Structure formats: C-alpha cells, structure tokens
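Below: one structure, written as structure tokens.
Heads up, one of the protein chains got dropped from this complex, but the rest are sitting where they should.
Per-chain residue numbering starts at 1, and chain names A, B and C are given in the order in which the chains are listed.
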Amino acid sequence: MSIKVLYFASLRETLGYSHETLTLPADISSVGALRSHLASRGGVWEALGEGRNVRAAVNQDMVGPEAPVADRDEVAFFPPVTGG
Amino acid sequence: MSIKVLYFASLRETLGYSHETLTLPADISSVGALRSHLASRGGVWEALGEGRNVRAAVNQDMVGPEAPVADRDEVAFFPPVTGG
Amino acid sequence: MSVSVQEADFDTGAEIAALSAGRDDVGAVATFVGLVRADKLAGSGDSVQAMTLEHYPGMTEKALAAIEAEAGQRWTLLGTRIIHRYGRLLPGQQIVFVGVASPHRGDAFAACEFIMDYLKTRAPFWKKEDTPQGGQWVDAREADDAAAGRWAQG
Partner (left out) sequence: MSVSVQEADFDTGAEIAALSAGRDDVGAVATFVGLVRADKLAGSGDSVQAMTLEHYPGMTEKALAAIEAEAGQRWTLLGTRIIHRYGRLLPGQQIVFVGVASPHRGDAFAACEFIMDYLKTRAPFWKKEDTPQGGQWVDAREADDAAAGRWAQG
C-alpha cells in the first residue's frame, strides 16, 4: 500500500520534511497505527508519539485515529490549527 | 407650569399635531397624569388613552408613566420604535 | 466612539477601515448593515416600494450614544461606530451601520449584536412603508423586545 504523507507548521519544521511517499506494511490500516509507525522511527519522529498534540487529515478531511488509511490516500499530520 | 409636548409617527398623524406648548394644572406632575389629561380631550386624543401602546420620553430620555414632569420639560409621546 | 444620524448613505468599507486605522491592537472588527427589504404585503401580490424613516432629532443621537456607552462598559472595545439614516429609502438601500473594534472576536460580536438589539427597542426611529395602497406604519415586533431582553443583567 502506497500513501502520501504531509506535515505542516511546527511539525514540518521539527521533522525536516514537508511530505513523503510511503509504502506501508499491510497491518497498518488506520491513522493511529500510521502515526505510531512513524513515531517509532525515533529521534525527531517522537514528535508524533502518544501524548503529543497532533491532528490528522485523510484526503483533506480532519479525522480521528480510528480513521482507515487506504492505498493512494493523502494523509496529513499537523498541530492544532491557529487561523482566523 | 409650561411644557412642550411632541408627537411622532402614527401618533403625530392621528392627532394632527407634531408639537404643542401647554400650561398645565398644578396637579399634573407625572407623565401618566399628563397622558390622561391629554386623552380626556376626547376624539382623536383617545389615541393616548389607557390600553393604547404609547411610549413616552422626558427631555429625550425614555421613561415610564411615573416619571415626574417639571416646568419647561420637553415631553414626547410616540408608538413603539421600529428603527434598525 | 461616534454616532451619526443622517439622510446620506454611508461607505461601509471606509467605516470598517477607520475602526482600526493607525493602530495595531485591534484584532477583531464585527459589523452589521441593515437594508430595506421589498417584503410582500399580507393579503396582496404587492411588495414594499419604499420606506420612510422618521426620527426624533436630539433624542436619537442621545439614545444611540447611551447604547454605545453601555456597550463600552460591558465589553473591552477599542472603537464603535453607529450610523442610522432617516428619510425615504428604496429596497436594497442601506439603513443602519454598526461597527465594533476589539482585541478579540467574542467581545466584538457580542457588543455589535447588543447595540443592534438595543437600537431596535430604544432608539426613536419609526418606519413607514410605501405600498400601492398608500403609506403604512410598521408595527413593532415582540421578537425585538425579546432580543433586547436577553442582555438584561441579573
């Protein structure tokens, strides 16, 4: 399964990446599982770890950790929004 | 005691007066008493009678019937306002 | 803080700009513009063709200034502006402008709505609608009293 992952704002700066394309193991099928998978890279990626205030979107809709992730999805992680 | 009385909107049209200057009997010292005094003229002036929806101001502040009326005051009677 | 009662139209963009001009502490400007609607008349196919606004010169300005002052006591405001027109107005034309500047949006929204609700029940304006059957005074709405009543302090 191949997906695109985007990072924004402080998370983008911390990770040093604005986006990446990933081939995921078959057992990673939710946003929460993807996030844990990324955090397990260690180092700066712990910014995605449990307890960090990170929001997610799949295909440009904000979602919770239980949301499914499918092939070719666009998944984004970012801090709570501060527009307006 | 001499006062000026103003009438506005539908009340002005009904009465046929926009204003008048009145010399009041000494026993008329409140807005409510003045209103009854005017209504007792009969005819179109019954538009100021009890039960009619009329508001009052003394010296350009909206007041209730208990408000005092003093020499040289400007008293106004009008229907409920409909601006905005 | 300023109030105008006038026959002339107003420029909403210029009024909004003036509320934050030359300062850097305004984070929020909430505004309201009221316009003449061509409402259908009950019991006929006709619509309102124009509206004439009468007011009580002197008291109008005093009432609007008092409403503005009360809003300034209730909320943190950096500027307020009230403009109300009188005279003959056509459907689509502007009647009233209320603009409120504040550091924060909550105060700006609340104060703007408060001013409109109080204006509707306390400022001495009266509307008369021109219809094909002649002039007809607009009745006060109980909903406006209820809206103003929401702001009563316990």
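Quick note on the criterion: a residue touches a chain if its C-beta (ideal position, glycine included) is under 8 Å from a C-beta of that chain, and two chains touch if they have at least 3 such contacts.
For clarity, every value in this text was computed on a predicted model and none was experimentally measured.
When the full complex is examined, the chain removed from view is found to touch A, C. Residue in contact with the omitted chain (choice from C:Ser4, C:Thr31 or C:Thr52): C:Thr31. Against the chain not displayed here, subunit C makes contact via residues 11-14, 16-17, 20, 22-38, 47, 91-92, 103, 105-106, 108-109, 112-113, 116, 147.
Counting the whole complex, the residues of subunit A in touch with the unshown chain are 6, 8-10, 53, 57, 60-62, 76, 78-84.
As a working rule, only the chains that are shown with their structure count from here on.
Averaged C-alpha coordinates give centres for subunit B and subunit C that are 26 Å from one another.
For the pair subunit A and subunit B, the distance between C-alpha centroids works out to 72 Å. Computed from the mean C-alpha positions, the centre of subunit A lies at a distance of 48 Å from the centre of subunit C. Touching of two or more other chains is recorded for no residue of subunit A. Multi-chain contact residues of subunit C (touching two or more other chains): none found.
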